[in-house]
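So, chain A:
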Amino acid sequence: MPDPRFKVLTSASTSGPGDAGRTGSWRVERPVIDMSSCIPAKTGKHACHLCWLLCPDNVVSKEIEPAIDLEYCKGCGICAQECPVQAISMVPDADFLEGADSE
Partner candidate 1 sequence: MSNPIIESGNVAAAMAVQLARAEVIAAYPITPQTPVTEKLSELIAAGKMDAEYVAVESEHSAMAVCIGAASAGVRAFTATSSNGLLYMSEQLHWAAGARLPIVMCVVNRAIGAPWSVWNDHQDAISQRDTGWIQIFAKDHQEIVDMTLKAFRLAELVHIPVMVNYDGYYLSHTYMPFEPPDAEHVDAFLPAYTYKHALTPERPESLNTVTLPDARLDVDGIKRGGYMDIRHNLHEEMGKSIEVWEEIDQEFQALFGRGGHPVIDPYRCDDADVVIVAMGSMANQFRVVVDRLRQNDGLKVGILALQMYRPFPSAIIAEALQSARHVMVYEKGLSYGNQGALYGDIKSALYPYPARPRLHNFIAGLGGRAIPTESLYQTMKTACEQDLQTPSAQADAPQWIGLQL
Partner candidate 2 sequence: MQSATEQIIQIRWHGRGGQGAITAAKVVAEAAFRSGYGGVVMAPTFGTERRGAPVTTSLKISHSKIYDLSPITTPDIVVVLDHMILHEVDVTAGLKPGGWIILNTPRPVEKHLFPGYRTAVADVTRLGVEAGLRKGIVNTGIIGALGRASGLIDIEALADNIAVEFAGRKPDANAMAARLVYDATLMFDNMGGSTDA
């Protein structure tokens, strides 16, 4: 055990959204889930959840319809790469700005 006179400051913290700051501001593209293909959403069962497991910032919820916390999602695209049914697409964030052209 460390000597009580020593603080031993390290960069060690509970993993979770926000652990590395407000990483949502880093994002260029955001993940959008097509719930008609997503395995848990389609089957109504807790299955797959690979996006939840592999998200480096823990911003994907482990729900029947997975939700992404955009406050902290940095847009890395790992979830889209790993989704076994290609239900997640990366869409330019600019498209969601108010006044952006929509189809």
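How were these candidates chosen? In short, all candidates are chains of the complex that A comes from, given by their letters.
Criterion: a contact is a pair of C-beta atoms (placed from the backbone, for glycine too) under 8 Å apart; a residue touches a chain by one contact, two chains touch by 3 or more; residues count from 1.
Predicted model, so just to flag it, every value in this text is computed and none were measured.
Here chain A touches just one chain among 1 or 2 in this complex, the one numbered 1.
Of all residues in chain A, those touching candidate 1 in their complex are 1-3, 5-21.
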